[in-house]
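All protein chains but one are shown in place.
Chains here go by letter, A and B, matching the order in which they are written, and residues are numbered from 1 within each.
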Amino acid sequence: MELLMFYGFGLLALFAGVAMILSRQPVTSALLMILNMFCLSALYALLDAHLIAVLQLLVYAGAIMVLVLFVIMLLNLREKKGIITKHQASLQVVGVAAFGFFVMTVVSRLNTAALPKSKAASAGFGTVEAVGRILFTDYVLPFEIASVLLLAAIVGAVMLAKSKV
Amino acid sequence: MADIFPGPDIFPAGMLPSLVEMMAKIIFIFTMNMGVFAPLLGWVERKQSALMQDRIGANRADILGFTVFGLLHTLTDAIKLLTKEDFIPEGADRPLHYLAPFIAVVPALIAFAVIPFGGQYDLWGHKTNLVIADLDVGVLFVFAVASISTYGSVIAGWASNNNWSLLGGVRVAAQMLSYEVAMGLALVGIFMVYGTLRLTDIGVAQENFLHWGIFLQPLGFILFITCALAENKRTPFDIPEAESELIAGYFTEYSGLKFAMFWMAEFLEMVTISGVLVALFFGGWQIPFVSGAALARLFGFLGPNLAQVAVMLVHVAVFWAKILLWIFILMLIRWTLPRFRYDQVMKLGWKIILPLSLINILVTGLVMLLVK
Partner (left out) sequence: MSGAYKKVNRGVTLTLWERLYFPEVIRGVLIAAGHFVPNFVSVTKAYFGGKPSDRKIMTIYYPEEKPVLPEAYRGKPVLVRARDGRGKCVACGLCEVACPPKCISIVGGQREDGTRYPVTYVLNGAVCIFCGFCEEACPEEAIVMSDRYEGLCEYDRKPMVYDKEALLVPEEKLTRRLDYIRRRMYGKWNY
């Protein structure tokens, strides 16, 4: 059952990701990305990481993608022809080559690296309490640095916006 | 979510009662929402607004001369909406136009999965917990699902190929985004006080009348109900569908059953909001000054199991009565206040509610430190 769901959501996520890149309409791309995030959240839930799953849904699918959609709709982006017209063929070749190299690297690593045996999650894994405890003990420094970084970004955004008005 | 997605051992021998219980709960919630509230709230809204404005309201539809307070208008509405032409405008994005109403309705329904409509009861040796999914993340799940429902309106606005719809969709996006943040922060105080996100635990903690959320977090309550009204897109905050400006906003181009689905989503959201309000601030299924144990003693003459059943029924009834009361109050607010302007909505969200909710967190933390 769990395996079936994993494959279902995984395939859907892959499909959404690929379709998002291939789609020419910005809004469709954004919606496919939301679908992708939704599937990721379901995968997190299958891994017993409920808090992460809900946060993924809440923050990425629920807030950030709404913002992206908002901007797309505000600018009224419709279907566009490719922006790059010069050297298109050579760029495509380079892109395919780079992607192939990436895939090969990943595959070779997967072959050699010893994957950790999956084990049942311990009781209380993924709960709000457990995640909070880890976040504020072991990872408190990265957490605080991230918050300062975000604060700086907010202040910067406000400054940029203010100079324009 | 472990309850919804059990592992490979989905059907061991002892699971059958749990499965039956789960199905019963899901069916109960589904019928309450889709069968009772979704159709009836349309009637309640008409009739209540009429009486508030010294009017009579819908009273003409009758079967053999019986009007039943105009209740039959629900039926006529259903027939009308079912038989209406389902129009899709030219140039609309057809698949998305189809999809949008479903995205709007489904989250409103599944958000109720984590709201407990009763406590825990020991029925014939089987532990029954009256909530569909007793998630550890509790309220966050409601938020996540509510944020998904935003897409229903946004996609509807975009897919309709209509300027008013698009403006409505843009407004929905902006409003939802602004108030989601404030709503989450407004509830942090409650989580701090009760020390849990699990709605059943919060319900149990409110057994003492003076420990109800409204007394422990009055400011949080006011902020939350304001944000909830904004999330519901009803009148004081109905700029996305402002009739006088945008015709009907994001669902201008919808007709027939799909139009009805947007209304249903709005009403179901109202039920969900009332459910969250009751579960967090108004003691859930608890009766003031009457504990579950005292009730069980009162029904003691029925024997231990039947007494538990009686207590359960009373608690469920109390919960839904509270929800009805809150729906009444939400309707009162909706028919009392005029619509905010767009800039007022944004100002209220970012400059007033957000700072106030941060202050609320700070004060709650300080008080908790002092009390400890």
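By our rule, a residue touches a chain if its C-beta (ideal position, glycine included) is under 8 Å from a C-beta of that chain, and two chains touch if they have at least 3 such contacts.
Since the structure is predicted, the reported quantities are computational estimates derived from the model, not experimental observations.
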Chains in view touching the one left out: B
Candidate in contact with the missing chain, chosen from B:Leu16, B:Val36 or B:Leu51: B:Leu51
Options B:Tyr98, B:Phe299, B:Trp335 or B:Trp350, residue touching the unrepresented chain: B:Trp335
Touching residue (missing chain; options B:Leu81, B:Val188, B:Ile222 or B:Leu302): B:Ile222
Where the unshown chain meets chain B, residue by residue: 48, 51-56, 59, 69, 222, 329, 332-333, 335-337
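Quick note on the criterion: only the chains that are shown with their structure count from here on.
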Chain A residues touching chain B - in the complex, by the definition given at the top: 1-2, 5, 27, 31, 34, 38, 45-46, 48, 50-51, 53-55, 57-58, 61-63, 66-67, 69-70, 73-74, 76, 126-128
Residues of chain B touching chain A in the complex: 1-2, 5-8, 10, 93, 96, 135-137, 140-141, 143-148, 150-151, 154-155, 157-158, 166, 169-170, 173-174, 176-177, 180-181, 197
